[in-house]
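All protein chains but one are shown at their positions in the complex.
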C-alpha cells in the first residue's frame, strides 16, 4: 500500500540571479530584470511530497503535523522573509534559481526524513513558473 | 497514444481520527485535535485520473460525463454530507485519514472502470494537505 | 486616507442544520442533506476586513500579525476542528448556517477591535457558497 | 541533477465536438451539448513541463522567458481567440477534444524543444476537466 | 440583520465582439482578436449575490439550493455550451461584452428574485478580466 502524502507551505524571500564569473553585460543579457542588483522577490509556494506505506495503527504515511514542523524548522525559519543571496548560506556560491532552491530544499529535508520515504519537492516561484524535483 | 484524463469533484464530510484499540490518552497524543469525539469536517477535493489510449472515433480517452456519473453514484452519493466514521461502511473498522479515504475511493472506482485504464486518485483534505494514490 | 486591510484564515469544522422546534420531516425538507444527524463538515475560509486610517509612523492600518493573533485566540481556537453545534456555545440555540457563523464571528471580533475600525466578515463555507457581513 | 521546469500559459478558444462520419443523432448522443453547431468555448490553461539537467552556469534547466516565447509563437498566436475547428489547420480532420488539443500542442512544441528534454503537456479545458500527455 | 449570500456557478460559451453598424476595419481596430468572425470562447465564472435579512427560523437569507436552481433554469440552461451571439436572444442586438452579459444576467434574475433582496452580479470572463454589476 504505497501512497504519497503532500504538504503545502510558503515563504516570502528576496533574490537576485547573477553569475559572479560573468560580466555585467552577460548577466544582464541572460538574466534580464531578474539580475536587478537591488534584488526583487517572490511568494514561494512549497509542496513537500513523501511516498511510503501506510502505518496500519494510525492510517498515516507520515504525521503531517510533524512534517510541517520539520519544514518550518529547517526551511521556513531559514528562508522566510530572507534575502536568499545574502542570508542563506547554501546560496553563497549557488545562483538562487527556482531549480537550485528546490534542490537545496530537497537536500536539507532529505537529512531529516527517514530514507524509507521517497521525497519530492514542488516549488512555485510564481503562479506561472514552477519546478519539480525528486532527487 | 497514451494520455491521462482527469476529473475534479468534491464532497463535504465530517470525520474523526481515532484508534479504538488505544487509550484516550494515546489517541489524543497521536491525533491531537483531529481526535475530537464530536467530529470535525472538511471540503474534500477529489481528482480522478484515468490513463489509456484515445478512441479515434470520439477523440476521448473516456467520456468525462460518464466518469462524472460514476463518481457521483459510487462516491459522492455515499460520502457527501456524511459522517465518514458513522455513515460510510468502509470506515467501520478503518480510520478515515486522507490516505485511507483515497484508498477506499480507488478500490470502489476500480470495480467500475475497465481494467484497461490505469486509475489514480488525488484527494485534498485541505488546501495544504493532500494525497496521491495509484493502487 | 481611509483604506481596508484584509486577513484570510481558515478552520475546519463539523456542523448540522436543524431547527429543534420543527418535525424531522420539515427539517429534512428544508435542510436536505445538511440535516444529517451525524453531521458533515467544511473547510471554512474566513476573511476579516478592517477599514480605517493609516498610521503615518508605521504605514499600517492595523498590524496584520496582531489581527491574526486576535483571530486565532477568539475564533480559530474556538472553532477549528470542532463540532459547531456541540462544541461552540454560541450555537447552542442558533443554527450554524454560514450566515449565523459570520454574524457570530463578527460579534466576537467586534469586542476586540477598536470601534474606530469598520469590521467586515467574508466567510466561505465552500468555494461555491459564501457570505459577507458588515454588522 | 534531473529536474522538471514548468510554465503556465493560457488561451481562449471556441470549439465543437463533432465526428463528420456520424449522423447528427449519433453526434448528439455522444457529444451532447459539446456538439452545438454554433460552437461554445473555453479558457484553456496550458502547462508545459520540460525535464532535463541544470546548466551549472545559469542554474536554469531552460530559460523560462525563451520557453514562454516559443509557446507564444507556436501555440498562443495560433490558438488564442480562435475557433479551433475553423481556424487551426491541425483540427481540419481531428476532433478538438482536450486529449487531441494536448497531443497537437505536444507535437508542435516537440519540434522546437531540443530532444534532450522530456516534454509533458497539461491542459485544463475547465477547472474540472484536464488532461496530461507525455508523448 | 442584513447580510449578503453568494453563489458561484459557471458556464462555457462562444462569442464574438462586433458592432454591425461599423466597417470591418473599425471592428478590427476596436475589438482586435475578439472580433474573430469564427468566434472564440470562455469559461465564465458567475457569482450571484443577494443581500437581505436572515430568516430566524432557517438561519438562511436565501436557500442556496433554490438560488442554484434558479440560476440553472434561467441562466445556465440558456448560456452554457452556447454561442452567445447566435443562440441567446438577448444578444441579437447587443454586443456580448462581459459588461452586457452581466447586465443581461442581472435583468433576467431580477424577475425571479423577490424585490426585497438586493441583487449583485460578478462575472469573470477570464481570471484577469471581470465585471461587477448591482443594477
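Every chain is named by a letter (A, B, C, D and E) in the order it is written, and numbering of its residues begins at 1.
As a working rule, a residue touches a chain if its C-beta (ideal position, glycine included) is under 8 Å from a C-beta of that chain, and two chains touch if they have at least 3 such contacts.
Quick caveat, the model's predicted, so the values are computed rather than measured.
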Checklist entry - What are the shown chains that the left-out chain touches? => result A, C, E
Checklist outcome for this item: Checked against the full complex, the residue among C:30, C:61 or C:88 that touches the missing chain is C:61
Next on the checklist: So one chain is hidden, and I want to know which residue out of E:3, E:50, E:98 or E:113 touches that hidden chain in the complete assembly.
Outcome noted: E:98
Checklist entry - When the complex is taken as a whole, what residues of chain E touch the one chain not shown? => result 17, 19, 22, 30-32, 94-100, 102-103, 127-133
Item to check | Residues belonging to chain A that touch the chain removed from view | outcome: 10, 12-15, 33-34, 36, 38-43, 80-83, 86-87, 126-127
Next on the checklist: I need the residue numbers on chain C that touch the omitted chain, in ascending order.
Outcome noted: 1, 3-9, 49, 54, 57-61, 63-65
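Operating definition for what follows: only the chains that are shown with their structure count from here on.
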Checklist entry - So which one's got more C-beta contacts, B-C or C-E? => result B-C
Item to check | Inter-copy rotation, chain B to chain E, in degrees (Cα atoms; steps of 5) | outcome: 180
Checklist entry - Just how far, in Å, is the C-alpha centre of chain E from the one of chain C? => result 29
Item to check | Separation of mean Cα positions, chain C and chain A [Å, integer] | outcome: 34
Item to check | chain A: positions in contact with at least two other chains | outcome: none
Item to check | Touch relationships between chains, expressed as pairs | outcome: A-B, A-D, B-C, B-D, C-E, D-E
